[in-house]
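To start, the structure itself, in structure tokens.
Omission of a single protein chain aside, the complex is shown with its protein chains in their original locations.
Right after this comes subunit A.
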Amino acid sequence: GQFLGGLGFVMVEKGTSLLKMMEISVAEAEKRTGKNAVNMQETYTVYLIETRPVDAASEGTNPVPDSLWRRYSEFELLRNYLLVTYPFSVVPPLPEKRAEFVWHKLSADNMDPDFVERRRVGLENFLLRVASHPDLSSDKIFYSFLTEENGWKETVFETGFQAKADSRLKALNATFRVKNPDKRFAEMKHYGDELQSVISQLLRVRARAADRLYGVYKVHGNYGRVFSEWSAIEKEMGDGLQSAGHHMDAYAASVDDILEEEEHYADQLKEYLFYADALRAVCRKHELTQYELEMAAQDLTSKKQQREELATGTIRTFSLKGMTSKLFGQETPEQREAKLKMLETQIEEGEELVKERNAECEEFVKSAWVDIERFKEQKDHDLREALISYAIMQISMCKKGIQVWNNAKECFSKM
């Protein structure tokens, strides 16, 4: 398994190729200034991706890792490419673009060092997730993202994924009704909606509670100040008060570490909040392929019906052609012959299309469901770990509290 950049233990699939070959990390973050697309000065952050062959490390020679700098927008480009190229995969999400669900002490500024640090960890996590995915890890564009500093962007655009991206985006945003979606995917989509809703709610509530907890601890710092001042006017009580005051200060200060740790927990939840989106995208893609199949099938059925009507001369279905022929007289046998022939060709093509789309649909359902199952297992494992680490955090917080107040109690009893 892998210890993913401070975010916890993550299960790694057996057959993953890339992580077996190389170690990947996002080691540093740096500020840069440069000119942007519209020739304006901008400040942005770049992240150092380090890779090292696994064998070299185990040999003990420990060579300098290969490294290159990438900025967040390049990560986004990579992910968009993966989304389009592997529509049946639940593609790992990136850390959030802007800080959300923040409680007051935490900055919502993208340049804030704490935010940058958490993003660095999140980006590393993203790379490790991709590198351990059975399908994504062997992608060439991904590999060159990790290893080729220059010209990577051009390579990505050369794949022409953008065109697919545009049409896919259009399709996914359109509303359409599917007659027979695979029930499992419909359930998964619903689950994705629920997961997104409930994690959002949890993150909101947690942030507000963190804010309040901060207040509680910090106010105790005032005890420290007052005890200290009070001890100055007392004879017998002075020492006890003074030392108790120190413990109150320690108590007030302890909340910073507590909440920093909790932020990691929040990040773990956020990852799955964004994963819910990726899951929904896959379900949506299924609907799209299913819809396209149904459209093709519907079209074929209607064409076949037209052929039958033309062949038997009966009009069973209402059609404008039928009406006009009724109004303006029957067509000549030659015309009818020509029409029939055209229909036959169309029907043949239609049948091919339906076969194609059917295969596509089946293929998609098969691949997607495999990845969804893999995702489910990963999610159950990771979130359970997250809950456990939350409990461990609470325990640590309680232990600190017990220690501080026992110390304070001792000082008070000397008053």
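Keep in mind that, in the parts below, contacts are C-beta pairs under 8 Å (C-beta built on N, C-alpha and C of every residue); 3 or more make two chains touch, one makes a residue touch a chain; residues count from 1.
Keep in mind that, in the parts below, contacts and distances are computed from a predicted model.
You can't see one chain of this complex, but its UniProt record names it "PX domain-containing protein", from the set "Phosphatidylinositol glycan anchor biosynthesis class H", "PX domain-containing protein", "NADH-ubiquinone oxidoreductase chain 2" or "IBH1-like N-terminal domain-containing protein". Considering the full assembly, A:Glu194 is the residue among A:Glu100, A:Glu194, A:Asp257 or A:Glu308 that touches the omitted chain. Contact with the omitted chain, checked across A:Lys153, A:Arg208, A:Lys341 or A:Lys366, is made by A:Arg208. Contact residues of subunit A toward the unshown chain are 9, 191, 194-195, 198-199, 201-202, 205-206, 208-209, 211-213, 215-216, 219-220, 222-223, 226, 229-230, 233, 236-237, 240, 244, 379-381, 383-385, 387-388, 390-392, 394-395, 398-399, 401-402, 405-406, 408-409, 412-413, 415.
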